[in-house]
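Supplied in structure tokens, the structure appears directly below.
Note that this complex is displayed minus one protein chain, with the remaining chains in position.
Going in written order, the chains are labelled A and B, and every chain counts its residues from 1.
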Amino acid sequence: MPAWIDLHFISLLNGLAIGSLLFILAVGLSLIFGMMDVLNLAHGVLFLAGAYAAWWIAGATPSWPGFVAALAVAGAVGIAAGSGLAFVVERLARRSHLDQALLTLGLALIAADALSAGFGDDVHTINPPPGLDVSVLVLGKTYPVYRLALIGLGAALAAAVHFVVERTAVGALIRATVADRDMVAAIGVDHRRVKIVVFAVGALLATTAGVLGAPILGARPRLDDTALVFALVVVVIGGLGSVRGALIGALVIGQIDSLGRDLLPDLASFIQFGALAVVLVVRPRGLFGAATGARS
Amino acid sequence: MTAPVLSCSGLVRTFGALRAVDGVDLALPAGARHALIGPNGAGKSTLFQLLAGGLSPTAGRVSLDGRDVTRLSDARRARRGLGQTFQHSSLFPSMTAAENVALAAERALGAPWSPLPRHRPALAERVDRLLADVDLLARRDVPVAALSHGECRQLELAVALATAPRVLLLDEPAAGMSPAESERLAALIHRLPAEITLLFVEHDLDLVFRLATRVTVLHLGRVLVSGSPEEVRGSREVQEAYLGTGRREDLFLPAAGATATAPDDAPAARDASAESP
Partner (left out) sequence: MTPGRRRLALAAVLAALAIAPLVLSTYGSVTLARMLAFALLAASLDLLVGVTGLASLGHGAYFGAGAYTAGWVALHVSRSAAATLAAAAAVSAVVALVAGSVAVRARGVFFLMLTLAIGEIVEQLAQSWHGVTGGSDGLYGIPAIQLGGATLTDARWFTWFVLAVFVAGLAVIACLRRAPFGAALRGIRDNEPRMRALGYNTYLYKLAAFVIAGTLAGVAGGLFAAQQRLVTPGDLGMASSVAALLAVIIGGEGTLWGPCLGAAIVVELRDVLSSSLGGHGSLVLGVVFVAVVFLLPGGLARLRIRTGDAR
């Protein structure tokens, strides 16, 4: 193996792991915006809620039932929160997209403060569930199994989402709505029901990502801000409404973050901004963004 | 012969498989009063956007005063003297009629970058004169949101004229106007200085034949006929394009490699019966 890859193999794997997590988080945000022009600024706090759920329900050293229960609770919270957000945002359907985004921001502020009140300001760390809390040898290096599992899960989810979006009737509906929302409404699809479903699924993915990410990132205040920004950068680079874009964007950002920290730790921020700037200058709609949206 | 003020050659614009503009040549001399007509879907709006710079062509060139402006943005073409109005009034809703016109006039004749508020009576006078020309002086301090549709169309014209353009593209200026308003608009366009070169799209054919000295008919992205109003009015191809034909085959362009199918027998039968003794 080339010496360079050998030296930075761990970073490459970390990049894949973070990228997988980012994909799960960002694909929901991308679809919510692509389908409804709503920028869900509460996406980060949903992630944080999932992380806190993992800590609160599964505890610092979770058992498998505990971890699964955390996933279930986080999932339920996600669906409920997503539907609630859809309902509230719908009341502002006639106002500007900025007002709708600001509404989600206000709700995110309230939720973040509530989480802080409930769980305190401490940083909580969680271990992976038993069996996944060990390391294995990968090409001569030891590496945590949990992160490998995360990579696998991300790949499986990407395949599943790809299948649903490209091969099913529901997926066709999603693609059609992203391409031309008004036309889809004109053929009789209930717009509001679609909104609720997409929001709920997007929020579900966000809280799930929070639980899955907890063994790596823990649960602490301000994690919501970080998660939101990363998700936004992924979505901007990958293009809004594109699943493929979310995947490529997530992998790219994951690698940039991981390798950036490894190679040039002081300049990591610059590299991220640089990547964002380059993509936007070359392709303003993101790598896979819809060229013409319903409201371009 | 002097170079045409506005011209395009071989202009093509495709959207995927659709050739909205399919090789259009146009040349407007200074002071022209040139109308662009054609049935819906002919590509008139797309052609306008290509000329004005809002859309970039797939192929072909656009020239202003003999200089190639194909790669220039709409803002830069506007700064070179190209003005336009829009089919759906494109105004500034938070401002009054006078402020709308002032915004346009400032760019061309004032100091649009000035960071200091100044009282410029010359500019204010020009704004009032433009508003008077379109019969909107009485409504100068009314916010755009409170203007009627016809008044908005008039304001649209005043805003375009405020930049003192040398070439003016009017996209359906009379759209949605009552006959009385159309009449006023026709008189207004008639009063425009002779030096301004005018290209306008209109569906109101009375207006077209009244104001235009040359007419170009667009059909399916191509120039069907280009000539004087009388020539166009008498052209059979134009009639067929607008009114349709008895022959379904004519609705579809022949696919590459296929020969045109033999026409249906209806006209032939008529001819034949006329010939038979």
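Criterion: a residue touches a chain if its C-beta (ideal position, glycine included) is under 8 Å from a C-beta of that chain, and two chains touch if they have at least 3 such contacts.
These numbers were taken from a predicted model, which means no experiment stands behind them.
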| item | value |
| --- | --- |
| Per the touch definition above, residue among A:10, A:105, A:216 or A:259 touching the missing chain | A:105 |
| Touch with the omitted chain, as defined above, among B:94, B:148 or B:213 | B:94 |
| Sole contact to the chain not displayed, among B:29, B:60, B:110 or B:150 | B:110 |
| Those residues of subunit A which, in the complete complex, touch the missing chain | 33, 37, 39, 91-92, 95, 97-99, 101-103, 105-110, 112-114, 117, 225-226, 228-229, 232-233, 235-236, 265-266, 268-270, 272-273, 276-277, 280-281, 284 |
| Subunit B, residues in touch with the chain not shown (by the definition above) | 52, 54, 73-76, 78-79, 83-84, 86, 90-95, 99, 102-104, 106-108, 110-118, 159, 163 |
